[in-house]
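What follows is a single structure, written as structure tokens, with notes after it.
Right after this comes chain A.
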Amino acid sequence: MTAENVLPVGVLLSSLVPALIIFLLPEQRHGTRTALNLFAAVTKLVLTAVIGWGVVHHRRYETRVRFLPGADLVLHADPFSLLFVTLSAVLWLATTIYAVGYLEGSPQRSRFFGFFSLCVASTMGIALAGNLLTFFIFYEMLTLSTYPLVVHRGTPESLHAGDVYLAYTMTGAALLFAGTASLYALAGSVEFVAGGSVGPLVAGHRGALMLIFFALVAGLGVKAALFPLHGWLPLAMVAPAPVSALLHAVAVVKAGAFGITRVVYDVYGVRVAEELGVMRPLAFVAAATVVFGSVMALAQRDLKRRLAYSTVSQVSLIVLGVAIVGTVSTIGGVVHLVHQGLMKITLFFAAGNLAEKLHVTRVDQMRGVGRRMPLTMLAFTIGALGMIGVPPIAGFVTKWYLGIGAIEAGASWAIAILAASTALNAAYFLPLLRDAWFEPAETQGGILAEEATLSLVLPTVFTATLSIAAGALAASGVSPLAWAKLIATREYQP
Partner candidate 1 sequence: MIPPIDLLLATALPLIAWRVLATDELPTSVVLFIAFGLLSALAWARLDAPDVALVEAAVGTGLTGALLMSSLRSMERPRPPSPWRARAIALVAAAIAVALASVVALLPRGALGLGPAVLARSEESGVAQPVTAVLMNFRGHDTHLEMLVLLAASIGVLSIQHGTASHGVDTAPTSSVVMMLVELIVPALVVLAGYLVWRGSRAPGGAFQAGAILAGGAVLLLLTRRMAPLSLERQMVRMFLFAGPVLFFLVAAVPLGFGGDMLEYPRGWGGSLILGLESALTLSIATILTMFFPQGAPAPRRRG
Partner candidate 2 sequence: MPPWLAYAASGVSLFAVGMSALVLHGEVMRKILAANVSASGVFLVLVALARRAPKGPPDPVPHALVLTGIVVSVSATALALALVRQLRHGAQLGPSDERRR
Partner candidate 3 sequence: MRGVPWLELTILAPLCGALLGLVLQRAVAVLALVSSLSTAVASAGVAVLVARHGTIRRSVGAWELPLGIQLRADGLAALVLVAFAVVGVFITAYAMVHFEPGSRAARSFFPLWLFAWTGLDALLLSSDVFNLYVTLELTTLTSVGLVATGGDPAALSSALRYLLFAMAGSLLYLLGVALLYGAHGVLDLDLLGAVVTRGPVTWGALALITCGLALKAPLFPLHGWLPAAYASAPVPVSALLSGVVGKCSLYVLVRIWLGVFGVPLGRAPAVLIGVLGAAGVLWASIVACRQQRLKLLVAYSSIAQLGTIFLVFPLMGRAAFAGGAYLVISHACAAAAMFIAAGTIEQVVGHDEIDRLDGLAHRLPLTFVAFALAGVSAMGMPPSGGFVAKWLLVRTAFELHEWWWAAVILIGGLLSAAYVFRVLRGAFVPAPITETIRRSRASDLLALGLALLALALGLAPDLPLALAAQGAPS
């Protein structure tokens, strides 16, 4: 038992144990619960930092447990998993602080925070999974532990949203199960290794491998909200704002996109996938989703629904980057995993603040809110501009790399897609910003007078700052971009 094979489990336990304790805590022990959550989040960050340092210095972190014949449970830390772990850990901290403030005085908080930590634990498992079976197990744990959060309010709408969520994700689970099991039946065991491991099988089982690929991607595409599997996401916005943050940024859709990336690069290997001819369809689906999501977003009057559809579109940028074969586009896709998370969580926090404080839920109610909640709206603006791709915010870096990558890979049609998405993003965000800042408010109020409480504003501003930093300091050695480069080169080295 060395540090190398304890630490990955540590990262997992740092939110699993709190989850279990929180379930056992009586409802009234709010202080204890918050303290525990924050302590856990910080612990996780520290552990992540340690592992990150180790990975940079070429340490191998792996925990392996015998599970089933020909299928161990494996947790291991490679740069890609670390990218996801870091993202989730950071955003978990922010979201926890936000949720504490947001749920002030609401019932069933113990249940909420328990399942929240459980979700994060599952996400850690997804990020650190070392083979497909382990990934699947945590992926389904995530499915189950998210449901109580989606239906948290217990209203008929949220129950309906929960049913739809289950219908989609359970079907996705079945597809993923089928794909995973058949791949194990074919390959014996499916470890995640850079460059993939199924190459030798292509000769004999071309058709089977293609089918399995589509089964896996379809299964994962449900959470990644790929068109036409996105139906559950816009409905799920009836859940409290922290849950939206979890769904859109911390865990769920990210898990889907992360999984697709894993399948493409570390199960099939980009070259094998290309040779099977499955990358092009994937790219097209992603492209279609980018445009579709944006158009739908444009049509929404409800703020959170608009944000939800914008996620549908933005997450597909990740998949698009992954599906366009080439180092640079890969960098763009992988780094957007982080960038989209930072910007979208900012937007949802801000939207939550508006709803909490000013009961603004529709886009036509936003006139003048900039003056009434300047900090919130500043954050919102940063997120929105980032989504559009305005430098120096993170989103710009993404689109830049995606564009270069597309050209480099000779997929010039992708440029058109990027342009379209940028235009559409602008079309559904800029009017909001104009209303918010330059239109007079219905009711006048002093600067900061109506700003939300600190525990709501702080995370909002924090994530906004991060989205700027990620863009502005992209060139530095610790930026998400740097990690993305490390990952991409690792995937493409022969």
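By our rule, a residue touches a chain if its C-beta (ideal position, glycine included) is under 8 Å from a C-beta of that chain, and two chains touch if they have at least 3 such contacts; residues count from 1.
For anyone wondering why these and not others, all candidates are chains of the complex that A comes from, given by their letters.
Everything quoted here is computed from the prediction, not taken from an experiment.
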item: Candidate from 1, 2 or 3 that touches chain A, complex-wide; value: 3
item: Complex contact set, residues of chain A against candidate 3; value: 66-69, 71, 107, 133, 136-137, 140-141, 143-144, 147-148, 151-152, 154, 158-159, 162-163, 166, 170-171, 173-174, 177-178, 181-182, 184-186
